[in-house]
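Of the protein chains in this complex, one is absent; all others appear in place.
Let's turn to subunit A:
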């Protein structure tokens, strides 16, 4: 039921670490150990190289597209300790901001829900998580959570924007009181949930279940239910689905999706959160769905990569 519709030959000279579709599934951004970030137009099964961005001095680990209402903006993070934000201006892509506030490799970047503004979370091997907020006129404000994870932070993922009591109509024009949260995964085998309180970021929850480094976390999109769901995957080959039933976010319970035979690198949710894509060192990308009895079943697998499949992204148009 899942078929390959396009193969993009990126001409990257080294391993590809991440590939992300933009919001509409019309563009693909890839990044590699060859230090470059490339952007392709992949409409109608084509592949036209739009940009080859150079600026990093080491392998680039992840890329993330910002919401289109802010323009065409892409963030990238690298072993070189830098986070670069690229912007398309007058048809060309250029570096618009460079953040060098980390002491070692930055492993993960994730844009916050557009409702919060233009905010980027970055997780680094120095154990810290930085939050870069665009304040206007090319200026970015930085907030840092030091020692978020001992040894290092490998992944960050934002919770969807949900206003507490959002079932009640907000009078239009009033800015809703968002409670900002995101999840992070680290080398301390933990998944942590962070909450913003009085402009400070505090650790709200510690989720323990993995026995090795957590490689990726993905907070599922909301379909209006009071439950929250997070997927996490680890060096220990396990993928857990964490659910929290109450709105206050106090009790999270894990369910094991599957134990794989090799490290699992990435997890990614579909737009309506009913399918989870998982990719791992065992060369496969598998798609999972929750069945009637609450168990997760694999609905298909795509066995196409040579070498470990290191990145997976779910979009409306395409999955990969």
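Definition applied: contacts are C-beta pairs under 8 Å (C-beta built on N, C-alpha and C of every residue); 3 or more make two chains touch, one makes a residue touch a chain; residues count from 1.
Here, contacts and distances are computed from a predicted model.
Student: Mind telling me which option in "Phosphatidylinositol glycan anchor biosynthesis, class U", "cAMP-regulated phosphoprotein 19b", "Nuclear pore complex protein Nup85" or "Dynein axonemal intermediate chain 1" is what UniProt lists for the chain we can't see?
Tutor: "Nuclear pore complex protein Nup85"
Student: Could you tell me which of A:15, A:49 or A:298 touches the chain that is not displayed?
Tutor: That would be A:15, which touches the missing chain.
Student: Hey, which of A:58, A:101 or A:221 is the one touching the hidden chain?
Tutor: A:221
Student: Residue-wise, where is subunit A in contact with the chain that is not depicted?
Tutor: Within subunit A, the residues that touch the unshown chain are 1-16, 19, 23-26, 28, 30, 32-33, 42, 67-72, 88-90, 114, 172-173, 221-224, 271-272, 274, 285, 290-294, 300, 302, 304-308, 310, 315-320.
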